[in-house]
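To start, the structure itself, in structure tokens.
A single protein chain has been omitted from the complex, and every remaining protein chain is retained in its original position.
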Amino acid sequence: MTQTIPMTSAAIGGMGHSMKRKEDPRFLQGKGNYVEDVNLPGMLWMDIVRSPYAHAKIVSIDASKALAIPGVLAVITGKDLEAYNLHWMPTLMSDTQMVLPVDKVMYQAQEVAAVIATDRYIAADGAAVVDVEYEELPVVVDPFKALLPDAPVLRTDKPGKTDNHIFHWEAGDAAVTDKAFADADVVVKQDIYIPRIHVASIETCGCVASFEKTEGKLTVWMTTQAPHAIRTVFALVAGHVGLSEEKIRIISPDIGGGFGGKVPVYPGYVIAVAASVLIGKPVKWIEDRMENLQADSFARDYHTTAELAATKDGKLTALRFKTLADHGYADAAANPSKFPAGLYHICTGSYDLQAAHVEVDGAYTNKPPGGVAYRCSFRVTEAVHTIERMVDIMAHQIGMDPAALRMKNFIEKDQFPYKSVLGWEYDSGDYHAALQKAMDIIGYDDLRREQLEKRARGEFMGIGISSFTEIVGAGPSKDFDILGIKMFDSAEIRVHPTGKAIARFGTKSQGQGHETTYAQIVAQELGIPMAHVQVEEGDTDTAPYGLGTYASRSTPTSGAAAAMAARKIRDKARKIAAYVMEVAEEDLEWEPGKFTVKGNPEAFKTIQEIAFAAYTNHPQGMEAGLEATHYYDPPNLTFPFGSYICVVDIDAGTGQVHVRRFVAVDDCGNIINPMIVDGQIHGGLSMGLAPSLYEEISYDEAGNCLGGSFIDYLVPTAVETPNWETDKTITPSPHHPFGAKGVGESATVGAPPAIANAVVDALWHLGVRHIDIPMTPSKVWKVLRDHGVTG
Amino acid sequence: MIPASFEYVVAHSLDETVGLLAKHGSDAKILSGGMSLIPAMKLRLAQPAFIIDVNGVSGLAYIREEHGELRIGAMTRESALERSSLVKHGYPILFETARVIADPLVRNRATIGGNLAHADPANDHPATMLALGATIVAHGPNGDRLIPIDEFFPSFFASALEPDEILTEIRIPAPGVRNGGAYIKFERKVGDYAIAAVAVNLTLDAHDTCIAARIGLTNVTDVPARATRAEAFLVGRRITDQAIADASRLAAHESDPKSDLRGSAEYKRDLVRVLAGRAIGRAVSRARGGSH
Partner (left out) sequence: MALRTVNFTINGEAKSVQAESRQLLVHCIRETLGLTGTHVGCETSHCGACTIHLDGEPVKSCTMFAVQAEGKSLTTVEGLAVGGTLNPVQEGFWEEHGLQCGFCTPGMMMTATALLRTVNEPTETEIREAISGNLCRCTGYVNIVKAIQYAQRKMHATPAPEAVLQGGD
């Protein structure tokens, strides 16, 4: 099914128009309202004392010097919270993590105590003089060593726990896969590590918690991508101390970038709430960058042994991935409950594979808990990176061009909807078209010729392809929930008497431009100019319940809900129009903005006239007003895709990888706002570049965090970032109300293997088969020297 | 991150500054650009009791040629060096140094005097000043004292300034005939310190024989240092590709880098070789009158 969307006028500004963003005037004039901008009368500040050790027993905490500083009102420790049974909290994966420790710390930079003071400077002074005596414990940094029989057991809080194993999960048929491997002409095998990284949104996390004692009402402004779910979590966790869900209001104001890092509940939020409840005043907590990088949820940290099988003429036959996931000291991933490894089993990618088996084990280590996404749908980046690397290794191994190998093995256009061997039903795709377009734009054949010439001169130039399939829009309620709450999402639209509208959603933009794109959906469906549609999200007292914005789910879920709610309104509008014009409903034709009597173009009612009538002249027996709410339960996920081609030049002297060109052809189905889609892809590509060449958080043997500030966590600047070249194909989703698929994360998912493949492509002839990301100058230099290149 | 408390004093003259330094000794820190000091204070790595702000001392920001020298006031901002046509055309090595320090916003505050007085082997000016054979002017209770750059970095993170002295001026000999210099820095990204960087300043005779050479190294030694054996190798030798390669190898050998997140010691040493080769090549090209 192809969904064609009629183009509205620019005045209406429905789908397909590059409308300027409605939210921008406030951001452009410094009038955004971020959490740190929230100031309340009598507000106190919180600063957190953190552990210098990765694993240590807390012998004592002496807060006397801090409490002696004028302006320091309280120092909160785990023992204080233990009195209310609030020292531990559940993670989204039904594990537990500490709010504040009572007996031991489990990672460097873990929260140990919180200082509450009248001013942020005094709070910092207090935190600097809280004396904590520690007794160091053996540190487990390596997840492989964590699973050895003699490893110290980290989670001594769990009765009967005798190892550091968290979960085992698998998908696919092991026996069928084993047979396919046994029968294969060619098998390639590679260990691939995808390191720990951090989303590092430019705004860190924080909150202002305000407990109003007389009414028992808690309001929390916080950096959250999922305010409604947070409200429910707070009610569940603190119900026993009297916080009741109707008295909890979570407000997610303007968010300075989320990317998955603002999904979890961090201890700091909970401590600030506890402090406000205890002291009876508003408490503000804003973490600094080092706390953000060292203590907030990380992403990735997947160690995989991957195997791929093929016939000698390049037909891929089977895939086998075995992965060890380092979760830190708690499984604090933000996955749907049934999927401890997220949607990792999308790892057959864009290829028609008949056999696959994938296993993931999770391990505890003395590192911060996680792992969340880094601008990607639950572990999809890990899956795509691994399959795309393996396909390239196979192509080189059998001497086939990587583009040709992909073309030969893509799922064919007419195979959609396509049932993958690991159980997904891909909604739609045209993989050949996307790759061909990318090859045409970049001039693939010419580049291959240039590469040969350069190689002959001893220069290193590489061309890398990534043809990824994303899986977003979680998700259908039969399989998808977080803490039991189904992953629908919502929209509520009210059309006012003058024909203007307000629309509220269960999601929360962090820069994606919802105030614009949602207004365009409503404009498309109702013909009300998008300028007249006010969009609101993020306040749990006013917005309908929803699971929030992450995993590229807003357009697939809340966007769909907006269309469905608008269609309910349109159905009612038809009845009103028929009544007002005294014709039968069937005699009316809809075009965005008006109902016209068939065969009589002069006889019509605009949506504005109908809206007025809904409040002033509605049919007897019909409810007045013109509004609707819809909770959209998607029938399936959506599967955006694309093909990226990257050209790199490598400086053999320094080991530096220079991205010369990068062409991205994306397909996210029907497009709401092309300008915003392009922007999402630019940003996604940059967050694909970053971990490919620059970013990593690592740990030394003692568990010290390396890369825990912007000195060493290398967020690329405009100088390191290439000028991205983007284009698109459009293959609508057949099951989404307007054929859209979601796009926010495609590029982050798709870019890293294109870059990695390009680097290895430049060096394959030396005998190089793989380099783990980030491909830093020092790492590439080592590879070059190990292969006899002196530079 | 919040600095610890301190007492803030604005100095209006050099003598007042010196008096304050004499009074407060090592409890005091001079605030010029503040681009190293303030981050260290925010992280509470530095907790000086007194801050002496010398931004109000007039007459310390200038770039001029006099007495056969380029004289640069210590309070000259890096951005002023970048924008100076005298520096860009007359001292390209200095231009190349200034424009790779931190980032453009930091360079609007950071000063050349602060960069040197901080005596950080990761800073960029020390290597360049070593290559240029600069002289540091220090002002103390007894007036001005000239310190050859070779004596300015006595030990780890220490300068030759006395506790009651302030760096006021940098003097660089004007380039002679067939003199050329270059500074090449390799960093992980803009805003980073060098993984390694090499400053080269040399003079050729009419037959391309090197008659003087100085090479400074950044972030690969405990204190800012020269590659003296590489220099000695070049002097008296006709410049060929082979000579450059051999000198570069010597420079690498003279470096003593430490492994860290920027790379292994082995990598950095080899990087010195690569960068030295490129910097010597560029310096030679400039000495010969090439523009590049």
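Going in written order, the chains are labelled A and B, and every chain counts its residues from 1.
As a convention for this text, a residue touches a chain if its C-beta (ideal position, glycine included) is under 8 Å from a C-beta of that chain, and two chains touch if they have at least 3 such contacts.
Just so you know, these numbers come straight off a predicted model, no measurement behind them.
*Asks:* Of the residues A:Tyr426, A:Phe595 or A:Trp724, which one touches the chain left out of the display?
*Replies:* A:Trp724
*Asks:* Would you mind spotting which of B:Gly73, B:Gly113, B:Gly140 or B:Gly191 touches the chain that isn't drawn?
*Replies:* B:Gly191
*Asks:* Going by the contact rule already stated, which one of A:Leu685, A:Val743 or A:Ile773 would touch the omitted chain in the full complex?
*Replies:* Counting the whole complex, the residue in contact with the absent chain is A:Leu685.
*Asks:* Looking at B:Thr17, B:Ser79 or B:Ser159, which residue reaches the missing chain?
*Replies:* B:Ser79
*Asks:* Which residue, A:Asn164, A:Ser420, A:Ser490 or A:Gln510, contacts the hidden chain when the whole complex is considered?
*Replies:* The one listed residue touching the chain not shown is A:Gln510.
*Asks:* By the contact definition given up top, give the residues of chain A that touch the hidden chain.
*Replies:* Chain A touches the missing chain through residues 20-21, 23-32, 34, 36-37, 39, 120-121, 199-204, 254-259, 288-290, 510-513, 675-676, 678-679, 681-687, 709-711, 715, 717-719, 721, 723-724.
*Asks:* Counting contacts across the full complex, list the positions on chain B that touch the omitted chain.
*Replies:* Chain B touches the chain not shown through residues 1-8, 10, 31, 34-35, 38-39, 41-43, 51, 53, 55, 79, 102-106, 108-109, 190-191.
Keep in mind that, in the parts below, only the chains that are shown with their structure count from here on.
*Asks:* Compute the distance, rounded to whole Å, between the mean C-alpha positions of chain A and chain B.
*Replies:* About 44 Å separates the centre of chain A from that of chain B.
*Asks:* Which of the residues in chain B come into contact with chain A in the complex?
*Replies:* 1-2, 4-5, 44, 103, 186, 188-192, 195, 261-264, 267, 270-271, 274-275, 277-278
*Asks:* Given the complex with chain B, which residues does chain A contribute to the contact?
*Replies:* Residues 120-121, 124-125, 128, 288, 290, 653-656, 694, 706-707, 711-712, 714, 716-717, 719-720, 776-778, 781-782, 785, 791.
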